[in-house]
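Our next item is chain A:
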Amino acid sequence: MALKQVQTTCAYCGAGCQIMFTVDTDANKIVEAVPADGRTNAGTLCLKGHYGWDYLNDPQILTKRLRKPMIRKGGKKSPLVEVSWEEAISYVAKRLGEIKEKFGPDSIMGTGSARGAGNEANYLMQKFMRACIGTNNVDHCARI
Partner candidate 1 sequence: MKKEIGSFVVGDSTKCTGCKACELACFTVHNRKSNHLGKTVGTVTVPVTPRLFLTKFEQGCMPIQCKHCEDAPCLNACTKGAISRIDHQVIVDAEKCIGCKDCMQACPFGAIALLPYARDGRLVGQAMSSEPKVFASKCDLCEGIEGGPACVRVCPHQALRLVDPEAEREEKNIRAAEALLLTKNWR
Partner candidate 2 sequence: MGIPEIEDAGCLLCFGYNGADSHPIVARRIVRGKQKGMKIICADPRVTETARISDIHLQLKGGSNLALVNAMANVIWNEGLADKKFIDEHTKGFDEFLKVIEKYTPEYAEPITHIPAETIRRAARVYATTKPAMILYGMGVCQFTQAVDVVKGLANLALMTGNFGGPSMGIGPVRGQNNVQGACDMGALPNSYPGYQNVTVPEIREKFEKAWGVPLSDQVGCPITHVPHRILHEKEEKKRIHAYYIFGEDPAQSDPDLAEVREALDKCDFVVMQDIYMNKTGLYADVILPATAWGENEGIYTCADRGFQRVRKLIEPEGDMRPDWQIIADISTAMGYPMNYKNTEEIWNEMIDLCPSFTGATYEKIEKYGGVQWPCRDKSMEDKGTPYLHKDGIFATKDHKALFYGTDWHPPVELENDQYPMTLSTVREVGHYSVRTMTGNCRTLRNLEDEPGWVQMNTEDCEKMNLKKGELVKILSKRGYCITRCLPTDRVKPGATYMTYQWWIGACNELTTAKLDPISNTPEYKYCACRVEKIEDQQWAERHVMELYDDIRAQMGIDTGKGAKA
Partner candidate 3 sequence: MIVAIDQNICTGCRECAEVCPAYAIVGEQGKPQTIDTDRCVMCGQCVQKCKSYVSVLTHGKDAYERVKKERNIPDSVQEPLFAAHAVCHLNEVKAALADKNRFTIVQCAPAVRVAIAEEFGAELGTLTPGKLSAALHALGFDRVYDTNFPADVTIMEEGTELVKRVTEGGVLPMFTSCCPAWVKFLEDNYPELKDHLSSAKSPQQIGGAIFKTYGAQLEGREGKDIYSVSVMPCTCKEFESERPEMKDSGFRDVDAAITTRDLAWLIKDMGIDWEALDEQEFDQPLGLYTGAGTIFGVTGGVMEAAIRTGYELVTGQPIPDLEVTAVRGTEGFRTSVIKVGDLDLKVGVVTGLKNVVPVLEAVKNGTLDLHFIEVMTCPEGCVSGGGQPKLLMDTDREEAYAARRAATFAHDRELAYRKSHENPAIKKIYEEFLEEPNSHIAHHLLHTTYCNK
């Protein structure tokens, strides 16, 4: 078992706690989380920080982890069909392009994410909406 330690920021709440994870790189699994001495958390963690990481191994408890791109090929209510990334990307690009063409850029709405995605992804999302689509229709769930 090859273990490594990685410090990262907790995925929950805005307190920004630092956690030291022990990872089994052979098994590609988290072994343990202990509080790290971050600026805000100073060596403490709450229950989510301590015990809120095992969703990563897709435990099939509440919802299924998404692993493949999927498209409802028969329209709404039809089943989701797994497709390749190439197909998914080009399908999205085509449909968005058509809608932009037909109804204008402001007919498309995009969201950022206040959760796991991180700042860089949010930057790109708003850039995509503004520069590629051409609208300021971008917002996120800051209000819930």
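In picking the candidates, the idea was that all candidates are chains of the complex that A comes from, given by their letters.
The criterion applied here is as follows: contacts are C-beta pairs under 8 Å (C-beta built on N, C-alpha and C of every residue); 3 or more make two chains touch, one makes a residue touch a chain; residues count from 1.
Note that the structure is a prediction, hence the values are computed from the model and not measured.
Participant: Any idea which of 1, 2 or 3 touches chain A in this complex?
Facilitator: So the chain touching chain A in this assembly is 2.
Participant: Please give the residue numbers of chain A that touch candidate 2 in the complex, ascending.
Facilitator: Checking each residue of chain A against candidate 2 gives 6-18, 21, 23, 28-30, 38-42, 44-49, 51-56, 58-72, 75-76, 79-80, 85, 88-93, 95-97, 99, 102-144.
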